[in-house]
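Take this structure, written in structure tokens, and hold onto it; I'll ask about it next.
The complex is shown incomplete by one protein chain, all other protein chains being positioned as in the whole.
Here the chain labels run A and B in written order, and each chain numbers its own residues starting at 1.
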Amino acid sequence: MTKYILKRLLWMVPVILGVTVVIFFIMHFVPGDPAVIILGTEASQAELQAKREQLGLAQPFVIQLGNYMKQVFLHFDFGNSYITNNSITKELLGRLPRTALVGFISIVLMLLVGIPLGITAAVHQNGLGDRICMVIALIGVSVPSFWLGLLLVITFSLRLGWLPASGIGGLQYYVLPCIASAFGGIAGLARQSRSSMLEVIRSDYVVTARAKGLSERKVIYGHALPNALIPIITVAGSHLAHIFGGSVVIENVFSIPGIGSYMVQAVNNRDYTVVTGSVIFLAVVFSLVMLLVDVVYAFVDPRIKAQYTSGSRKKKGAGT
Amino acid sequence: MKRRRLAASCLAMAMTVVSAAGCSSGGSGGGSNPQTSTETVKESVEMTTGAAAENKKADDWSGFVKDGKTVIRVGIEADPGTMDPYTTGSSNGKNATIKTTVYQTLAIIQGVGGELAPEIAKDWERVDSVTYDIEIFDYVCDSAGNHITADDVVFSYETCKASGSTSVAKYIVSIEKTGDYTVRLVLDRAAVTLFERIMQTVFIVSQKAYEESPDHMATSPVMTGPYKVMDWISGSSMVLERNENYWQKPELAVKDINQIANVDRLEYYVIKEASQLAIALETGTIDMVYNLDATEAQRFMAGGESAEGFNVFTSVNNLTQTMFLNVNEASKFYDNLPLRQAVLYAFDSEAMVDGASNGFGVTCKTFGSNLLPDFDEKWSSEAYYEYDPEKAKALLKEAGYGDGEVTLRIVTNNSTMRNKIAQILQAYLLQAGIKSEILPYEDTLFNTYKNDPTQWDILLDNCGTSDQLMGMWRGKMDQGCCAAGSANMAMDDELQRLVAAAENPDTNGPETVDALHQYMKENAYVYGIYNNLTFTICRDVTTDISMSSLPWLMPAGCTYVWSE
Partner (left out) sequence: MKKESANAAVIKRLRKNKTAMFGLFIFTLLALSAIFAPLLSPYGYATLDMKHAFQGPSAAHWFGTDDLGRDIFTRILYGGRYSLTIGIISVSFALVVGVVIGTIAGYFGGRADNLIMRFLDIFQSIPGLILTIAISAALGSGFDKTILALSISRIPSFARVLRASIMRVREQEYLEAAESIRCGKFRIIMKYVLPNSLAPLIVEATMGVANTVLTAASLSYIGLGVQPPTPEWGAMLSGAKGYIRDYSYMLTFPGLFIAITVLCLNMLGDGLRDALDPRLKN
């Protein structure tokens, strides 16, 4: 097991390096001149050129890339923002807790609400509970999250006054953002859990377990669920990506000063160093989270576990 | 099958129910008809403060006192980004009033079109057309106790100029210390309003504090203003508290709008969505918002559903929605006055006010607002290309184009208001037989393209000034301002002569200003469409608001029930 984790961690290194190269490459093509952004349109050509040289923009692309990678990986410094001249690393680290908190609560909500919802729907197939759950789930995957967020604010903040509309502070500030963020994931996970469970319930070993006279509870949670988990975890993994990406929108609607809103602000201000830094940072965090998912996978699926303890590579990569 | 169909119709019903929850008074145009409100508002609104017609005064303001200090919470759209006095920070300029509350300049213009009043400088004297002698108070100190002397003033100006963070600093030739508390400032040209701008743009800080600070005061400012920064969560909130040891004597402080400190504690909260700002006001999370969207602002006006407990202050924004017509050699407008005039007669400015600002705006009679001091009253009764579609069509023919033969490019930045103006313009131009395409660009690209004569025919921008029309005209119509000539790419000797005559302090006067205005109008180089109204919403503990010259809201200087 530890060998597997170590291997994956080691694997992350070239991937993150690759992400840096790719993002740096993409952001290089953003139109607009940083020297003009900083000095304004009334600066003279000589001033602009001097600024460009100061920022290192006059050098060839490969050298710029090399310098940037050296800076990021050897010194852990993402540079300074063009607009505010503040340290990006400091800003990212300061904002991380909020994005992480929203993300973490959303993931927990997704797992604790989505999976049971799906299981219940599967167990009571075609009953009223099933229909209601699935209707809500269908809504959840069909609406844009910013719309949902604004509606939640109007209903719960304005009309009912139960929860704050925006900003950060105590835990109550995070309720609405997390619901808006997790809703799509809950819905998707509920649907997947339901269909996975339905498949598994039909299978032979469940029939056998029932025939053996085991209680329904034991059958569902002891036999059916563990086998249904694998596709559920896969879907959960892909929804994690949505939660991370969706943080951008949610943080804007609820004015949460997290990494997502930092990135959007930077995109609007054409502050490329911030965008590059934020994306790389998010990619690192996301990779670590996905590593966790893979580890969970490895625990849950004995086939994978066996594969890694025995060292064979045949199954790796098929159907991630 | 049936179950799923049921599910689908449940979905549709649920959606309607869920979004109906967001509905307030139904769909049919909630609120009064915007067209009628323009008339009444026009008469009674001033440029800087506009006290609401029915100003409520709160009797009980105990809710605004915490730990014995009066607290006001202001909602803003973005925080300043950095407290470094010589970095521009967030491009959302409105929020720079936080910086001006915390750092002081030599002098400050008292509201739009106002006089220059002393701040750190005590007095100044114009020695000749480009030289000024300035004397500062000898008892200025910053929040760390550092005494501010002439050395600090020189340091501040030189650092500002080197950083390139303000565009006016480039007009400074030199600033030298002539005594412990006196300096001599030399500019590179004599132009009306230039000195005033320079006096109010450069923040003065102690050289020692600036050099000692590890990040140039970006996160730990050492302040010279009446407030200290107590707490700052980047991107989220900022807290200022009144500096008990403020250096300025109270009887002198009240003379400067920027030194009045009527609130003990100011809390700023960043809220990005316009509807969220309104909701925050309604739920009592914040007490004051500047420049709230007109649709949201209507909610708080008399008769609106949330009017209870709020005062709405209306002021005319000094930013004019402007149209430039490209007269560069390569452009269709070059040497074609009838075409330019056809464009100007083709649309109705009033309709633009209605469509783009819900009727809350004042149409212009010149390139700039009619409330600026050098606006000549006689222009109000002159014609200014009023809506005349027939004349537009006739001029189009005179210009040599048939119906639908010419296509013009309208370039604008991504602001909602100007996007709407562009769409309305397009519809009117089409009516007159001129086709057009709208090209909206993000700010940076827009700023690059507006100086490129090949990128646009009509440019929609907003231009403003804190002092006089000449300040704006000098900046835009002087041929030295942009790479290809003036802001509308004109290389016109007569225009330059008139600009020079009007901007020179010795010849500046009503005749030269009028001559320039008439020339710009007759040649259809630039057109002021309208100035929109801005709304400041405050709780009823605020009985009057104070605006700087840019104009931005100054919460510290507003009048509150406890300060009367």
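The rule we apply is simple: contacts are C-beta pairs under 8 Å (C-beta built on N, C-alpha and C of every residue); 3 or more make two chains touch, one makes a residue touch a chain.
Because the structure is predicted, anything quoted here is derived from the model rather than measured.
Across the entire complex, the residue among A:Y4, A:F104, A:F146 or A:Y297 in touch with the chain not shown is A:F146. Contact with the undisplayed chain is limited, among B:M223, B:A261, B:A274 or B:L396, to B:A274. Of B:E196, B:D264 or B:E296, it is B:E296 that touches the chain left out of the display.
Touch with the chain omitted from the figure is made, among B:I424, B:I458 or B:A502, by B:I424. Only one of the listed residues, A:I26, A:I63 or A:V207, touches the absent chain: A:I26.
Interface residues of chain B facing the missing partner chain: 1, 4-5, 8, 11-12, 15-16, 19-20, 22-31, 273-275, 278, 293, 295-296, 351, 354-355, 414, 419-420, 423-424, 426-427, 438, 440, 442, 445. Interface with the hidden chain, as seen from chain A, comprises residues 14-16, 18-19, 22-23, 26-31, 138-139, 141-147, 150-151, 154, 199, 241-242, 244-246, 248-249, 252, 263-264, 267-268, 275, 279, 282-283, 286-287, 290, 317-320.
Quick note on the criterion: only the chains that are shown with their structure count from here on.
For the pair chain A and chain B, the distance between mean C-alpha positions equals 39 Å. Interface residues of chain A, counted against chain B in their complex, comprise 31-33, 36-43, 47, 51, 81, 83-87, 91, 94-95, 126, 131, 134-135, 138-139, 142-143, 150-151, 153-155, 157-159, 161, 164-168, 252-257, 261-262, 265, 268-270. Those residues of chain B that touch chain A in the complex are listed here as 3, 6-8, 10-11, 14-15, 18-19, 21-22, 78, 81-82, 84, 87-91, 164, 167, 170, 215-216, 218-219, 233-237, 269-273, 275-276, 279-280, 282-283, 285, 442-445, 447-448, 450-451, 481.
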